[in-house]
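Inspection log for the structure reproduced underneath, given as C-alpha cells.
Only a single protein chain was left out; the remaining protein chains are all shown in position.
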Amino acid sequence: MKTRTSRYILIAAALAVILAVPAIWIMIRADEVPTFSLAWSEYPSWSAFGVAHEFGFINGKKGEIGPIEKKWGVDIELKEADYDTCLVMYGSGKCDAVCITNMDALIPCLTRKSVGILPTSTSFGADACIVDARITDIQQLRGKKVYGLAKTVSEYCFVRNVEILGEKEADFRFTNMDPAAAALAMQQKRDGFDAIVVWNPFVLETLNKRKDARVLFDSTTIPGEIIDMVVMTQESLDKPGGDKFAWAVIDAFYTINQQMAKSETRDETLIALGEKFSNLDLNSMRKVVQQTRFYSSPEEGIKVLGKEATAGIMEKVVAFCVSHEIVPEAPAVGFGSRAEAKEVAFRLDPAYIKGYVAKSK
Amino acid sequence: MEHPLVLEIQKLSHWFGDNLVLHNLDLNIIRGEIVSLVGPSGCGKSTLLRAIVGTHPPCRGQVAVYALGATTPTVVVNPSRDRGIVYQQYSLFPFLTAAQNVAMGLMLDQTSLPFRFFRHMSWRNLRRRHLEEAEALLEKLKLANAIRLYPHEMSGGMCQRVAIAQALIMKPEILLLDEPFGALDEATREELQRMLLTLYQENIDARAKGEDSPYTIMIVTHELNEAIYVGDRVVALSQFWNWQEQGHLRCPGATIVLDQPVPVYHPDEERNFETFIQVRRRIRQAAFESSVLQDPREYKTFAADLASGRGEGVLR
Partner (left out) sequence: MIRQPISTRLTVLLGIISVVALLAGYTLLSSMQHLDNPDDTTIPTWSQLGEGLQRLIEANPRTGERWLLLDAEATATRLFLGLFCGILGAIILGLLMGCYAPIEALLVPPMSLLAKIPPTAALAVFFVLVGTDTEMYVAMIAFGVLPTLAQSVYLAVHDVPREMLYKAYTLGASQMELIWNIIVRAVFPRLIDAVRLQIGPAMVYLIAAEMILGDVGFGYRIRLQMRLLNMNVVYPYLTFLAVFGFTMDYCLRLLQRVTCPWFVRHGR
C-alpha cells in the first residue's frame, strides 16, 4: 500500500517537472531578450528580411535568435503575409512593425502613432501604366477605362503622371481591379483592356508575355515619391528593447544590401530575393532591383527620412489621400525626433539609422 | 352465351440471363372477369404483371389486348392507356390532391402540352369539367371527403381507393392490381374487397342486359382468401410442376398450374368458409407444395368448367 502511494507521488512529481521545465525555460528566455514582430509581404526590398532569415543572419521564429539578433539583444519575429493582411495586422496591433509604403502608412497612423524608421526602396519604374501598342499618347486614354487597384500607389502614380502631362484627372476613368487580374486580362488581350496600371512583378510579366504592349509612363517620372519602408508603432518603440529591435531590423536590411553589393554573393542574393516574388529569372530580377531602387546605404536612408528630401513629397501624398478619401482626415506628418515633431500621427525619424551606424562602429 | 376476350397471352416465356422465370404461359381473360393471380413468392407473378402492363415485354411469346368490340387483338409493346395499373406503393402522385390525381388521366389523355400552354382559356374550362368528373367518381366510391386531400393526408385504404378511381376513369380494357391491399389492415382490406365485388355486380347486371361488362380486373395477391373471395376465377403460377417428366434438365420457370372458376360472392353476402377450405386445399396442392410435382394440366380446368357451365357471375 505504501509503495503504491509513493509511486503515485513520484509520477505526479515527474509530471510536474516535465511540465514546469519548458515553461520556466521559456520564461527565462523571454526575460533575456524582448520579442518584437515585423510583418512583411513579398516585395524586392522587403523580401530582404525573409532572405536574412534564410541566410541565417537573423532567425525569424519566435524564441529563436540569429547572430544579428544576438548582437542587438532582441528577438525578431517575422510574420509573412499578403500586403493587405499586413496592413490589417498592423492596424489591429498584431505586430510591432510593418513593411508598407509611405502612402499606405497614412491609414493606420491615424489610430496608431507610427514612426518610419527605415526606407527600403523607392519605385523607379516598378509602377507603370502599360498600354496597347495603338495607344501612343495619354490623350487617347480619355474616356477609356484604365484598370488598376484603386486608392493605392497605382492610382497615385497614374494621377501624378496625368498631372505632369498637363491633363485633368476627371477626363480619365481609373477603374478598380486587382493588379494580377488586370495583368491577366491585358495578357489575354481582352476587349476594353487598353491600359492598366500595375506594379511589379506584373509590369515585367506583362511586358514579357505581351510583346506588343508598351509602357506609356511609369514611376520614373516621380522618383522618391513612392517610398517602401519599415514603419513601427510609437508604442512599441517606447517599450524596453524597442530601439534595439529597430536597430536590428536596420542591421538586417543593410547586411542583405552588402551581400548584394559583393560580386560573389550578388547573384545568390538576387535569386533568393526573387524566388518567392515571382517566377522571374535572374536577368529580370536585375531589372526589378533597378526599378525598385534600394536605399542600400545608411547615408541614403538618413537623407530620405530627412525633412529636406521628403517633406514636400509627403505633402503631396497626404493631399492625394485626402482628396481620394483614402483617409478621412489629413494625418499630421512630422520629421525628426519626438521632441522635434510633437503630436504628429506619422513621424519620419532617421535617428534609428544613425543609432545603428554609431553603435556598429 | 359467348364470352368475349379482353386479354390473350400466348406461349409467354421470360428469363433474366441464366435465371429462368416464366415458362410457356397461355392465358385468356374474358371481359368482365375478376381474375385472381396467386403463387408462391418468387414464382414470377410480378414479372407476368410487368409483361401485361408492357413495361417489361416478355422474352418470348406475346401479350395482346382486344379493344372493345374488336375482333383482332393489339400486341402489347409498351405501357398504354388500355391497361390500368394500381401498385401497392406509390399508387398516387404525391403532389396532387385526390381529385387532381383522378383527373390526371383525363388531362393526359384528352389534351397535349402545347394545348395546355397556348390555349389556356379553353384548357381552364376543360379542366373544370375534368375535375367535376373526377369528383363524381370519387363520390361514387365513397370518397367525397377526400376530394381535396393530398395522398399523405389520407389513410392507406383511401389512397388505394383513389388509385383505383384514377385507373378506372380511363375506362381501361383491363385493370391490373398488384398486391393492392397488401399494406392495409384487415378491416380496411375487407372494405376494399367489397368495393371490388360491387364493381363486379355492375358487370353481372350489364351482362344480364346483354351489354358489355365495364370492368375487367386481374388482381395479384398473396392472400388465398382474398383471391377466392374477390375473384370469379383463380389462376395459380408455380415452379413446382413435373418438368423433369416433360424432358427438362432443370426447371424452365414457373407456369400456370391451376386455372379454375371459383364461387362468386355478393358484396353483402357472408363468406362460405367450407368452400374456401376446399379451394384453398386445391391451390396449395397445385402451387405451393414443393414435394408434389403434378402435371400442370391437372388443375387447368377453366375451359372445360366453363363449357360445362360451372362458372359463376359473368362466366355463367
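Note that the chains take the letters A and B in the order they are written out, and that residue 1 is the start of every chain.
Operating definition for what follows: a contact is a pair of C-beta atoms (placed from the backbone, for glycine too) under 8 Å apart; a residue touches a chain by one contact, two chains touch by 3 or more.
Note that the coordinates shown come from a computational prediction; the quantities given were computed from them, not determined experimentally.
Novice: One chain isn't shown here. Among A:T111, A:Q139 or A:Q290, which residue touches it?
Specialist: In the full complex, the listed residue that touches the missing chain is A:T111.
Novice: Which one, B:P73, B:P172 or B:G253, makes contact with the chain that was left out?
Specialist: B:P172
Novice: For a quick check of understanding: of B:W15, B:F93, B:W123 or B:F276, which residue touches the chain that isn't displayed?
Specialist: B:F93
Novice: From the list A:I9, A:A150 or A:L282, which touches the chain that is not on show?
Specialist: A:A150
Novice: Please identify, in ascending order, the residues of subunit A that touch the omitted chain?
Specialist: Listed in rising order, the touching residues are 84, 87-88, 91-93, 104, 107-108, 110-112, 150-152, 175-178, 180-181, 184-185, 188, 190-193, 235, 325-327.
Novice: Contacts of subunit B with the missing chain: which residues?
Specialist: 53-55, 78-81, 83-85, 87, 89-91, 93-96, 104-105, 107-109, 112-113, 150-152, 166-167, 170, 172
Just so it is clear, only the chains that are shown with their structure count from here on.
Novice: For subunit A and subunit B, let me know how many angstrom lie between their CA-based centres, rounded off.
Specialist: Distance between chain centres, rounded to whole Å: 85 Å.
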